[in-house]
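So the structure is just underneath, and the comments pick up after that.
Heads up, one of the protein chains got dropped from this complex, but the rest are sitting where they should.
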Amino acid sequence: MQSRERMNKRVTNGIALGVIGLAAIATVGALGTILLYVIINGIGQLTPAFIFTWPHGVNMEGGIWPTIQSTLYVTALAMLITTPIAVLAAVYLAEYAVQGRLVSIIRFAADSLASVPSIVMGLFGLALFVEGIGMGFSVIAAALALSFLLLPIIVRTTEESIRAVPKYIRWGSYGLGASKWQTVSRIVLPSALPRITTGVILAAGRAAGETAVVIYTMGTMINAPVSPLDPGRTMPVHLMLMAQEGINMPAAYGTALLLVLMVLGFNLTARYIGRRNRRMQG
Amino acid sequence: MNDLPQAPAPEPDPTPYAVDSSLSTISKATYFKEAALKNLFLLCACVAVAGVGLIFLFVGLKGWPIFAKVGIWEFLSGAKWYPTKGFFGILPLIVNSLLAMAGALVLGAPLAIGTAVFLSEVASPKVRELVRPAVELLAGIPSVVYGFFGLVLLRPIIAQLFGGLGFGLFTVWIILAVMILPTIAALTEDALRSVPEGIREASYAMGATKWQTIWRVLLPAAKIGIIDAIILGMGRAIGETMAVVMVAGNARVIPDGIFKPFLTLTTVIVMDMPYASGDHRTALFGVAIILFIISMLFVASIRVISRFGKEMS
Partner (left out) sequence: MLRRCALCLAVAISAVSLLGLSGCKKADGASQTSLTVTGSTTVLPIAEVAAEDFQTANPGKRVLVAGVGSSAGIESVASGTSDIGTSSRDLKPEEKSLGLVDTKIALDAIAVIVNPSNPVSGLTKVQVSEIFQGKITNWKQVGGPDLEIGLVNRDEASGTREAFSKFVLGTADFDPTAAVLPGTGQVRSVVAQAAGAVGYISLGFVDTTVKALDVDGIPANETTVADGSYPLWRNLHFFTKGEPKGLIKAYVDYVLSDNIQNTVVRDAGFLPIAEGGTKP
């Protein structure tokens, strides 16, 4: 009797763990399929000509340089706008905030911003920045709309990074007579900096891949923006339009691959910084 | 060093600067500087609140006229979305969005939870080092690449296997499931990790197998976190646009099969916006504000459930 129960237990255990393993395999498999497909079909496109020249001719033959420039420009601008505000907001929430109505509201607002569908954010950008303030389709309008999207992400990761700084370091600082701001700015933030940077870089990866927000705030014109008021077309938008038109598929594959490589680059850089930091902290 | 707390901890150390000047160790100037800085940071934190308010204001203002004209109830329950002829009913869109979300959850949540359990309980550290980055990478892939992949690879395969054009709920479910997988998996893993180690050890000590421990002890213990993860996944699924618009087929009806084209709350905006004008455009902003309210409802329900769960334990 007992040994049959034990056998049943083991059999169920084995099967269940096998199924769980399958789930993990399916997940990795999904990633692998997507990456492999994009790489195989796009790798042929990755010539210096493709990366550095402009599209020309019927159906955008040629390169995608202006889209690369647009993507980098808007991502950099968005990070420039969001990061200071987000970091300082996180400092408030981690160091100064007292649990109460206001903090509850702030957190609820941050969570809401984080789950706004990006197309709603795009229409918001259109309504406020492009039409309301009158910036027109421009890098700055897109960057501002993106920064609302990125704010809660960076606040969250920065807050975690700050909380990860051990308490005794702060106590030591206060014990030496430092004020709160001195402690935060000279001890806590530098100590949390690698993790904050990781969070910022991951957020940049998110910004680079955004489509719905950018399409309604930056437009779809092929252009290499110089001033923040110039319109442009980013790589995700270009990919979407190429895929929808459906005529120049090789260019679409190339754009997809470059985009994936860019995001992978952001991801791996963030991971590298995180790992180096962990190793240094011992 | 050691793992950091995952959810925001309640309160930080109370600030040690004293207000009573007789005991203070800092000058008045420093005190004012500290107070000013604190308020500056508070201002930055309130940008989030300002953001939500602005979105409501601007999108709502642009969308309000359609509610005034058609009536909120008619807008939400009208069964015909034919704006060029004056029909502004988004019921089919709401139903379609819910259908897409439900299927994606049924497909994606078990896969995600299984992967999270794998990462947290089953995998050896070496395997974990391989699988966890894979999940994070999956989260980082832009939605337009998912849509592109669905369009060029998945759709033709489904058309070959099941006939029809390859657009429809079935295709959307697969793509959305893969997209919400990392979200649910990451949060579920967090929830499982925050279950104290002692509970596991107690379960093993009583002779339970790993699976019994997982199924009867750990998952119920992490229930609240898992529910939160699922709700977050739901929010992501219902708000997804780019991936869906490339594989859904965009017909403005409730599909009569899982391989028939359909339109959702998000894809209607992306399809109609390029040419909409007047009332049509206003209606699209109306759809956007509805989407915003739906996503906020999801966030609110997470808070309510979390608080409820905390009170229970």
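Each chain gets a letter, A and B, in the order it is written, and its residues are counted from 1.
One rule holds for everything that comes next: a contact is a pair of C-beta atoms (placed from the backbone, for glycine too) under 8 Å apart; a residue touches a chain by one contact, two chains touch by 3 or more.
This one's a predicted model, so the numbers in the text were calculated from it and none came from an experiment.
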item	value
Contact list for the unshown chain, restricted to visible chains	A, B
Touching the absent chain when the full complex is considered, from A:17, A:93, A:123 or A:140	A:140
Options B:89, B:147, B:166 or B:182, residue touching the unrepresented chain	B:166
Where the unshown chain meets chain B, residue by residue	37, 40, 82, 84, 151, 155-156, 159-160, 163-167, 249-253, 255-256, 260-261, 263, 271-272, 274-275, 277
Those residues of chain A which, in the complete complex, touch the missing chain	56-59, 80, 84, 88, 134-136, 140, 219-223, 227-229, 243-249
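Note that in this section only the chains that are shown with their structure count from here on.
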item	value
Centre-of-Cα separation between chain B and chain A, whole angstrom	15
Residues of chain A touching chain B in the complex	9-10, 12-13, 16-17, 19-24, 26-28, 30-31, 34, 37-38, 41, 84-86, 88-89, 91-99, 105-113, 115-121, 123-124, 127-128, 132, 148, 151-152, 155, 159-160, 163-164, 166-167, 170-171, 174, 177, 179-181, 202, 205-206, 208-212, 216, 236, 239-240, 243-244, 249, 252, 256, 259-260, 263-264, 266-267, 271, 281-282
Chain B residues within the chain A interface of the complex	1, 4-6, 8-13, 15-17, 25-26, 30, 33-34, 37-38, 40-42, 44-49, 51-52, 54-55, 58-59, 61-62, 110-115, 117-119, 122-123, 130-131, 133-138, 140-149, 151-153, 178, 181, 185, 209-212, 214-215, 232, 235-236, 238-242, 246, 266, 269-270, 273, 284-285, 288-289, 291-292, 295-296, 298-300, 302-303
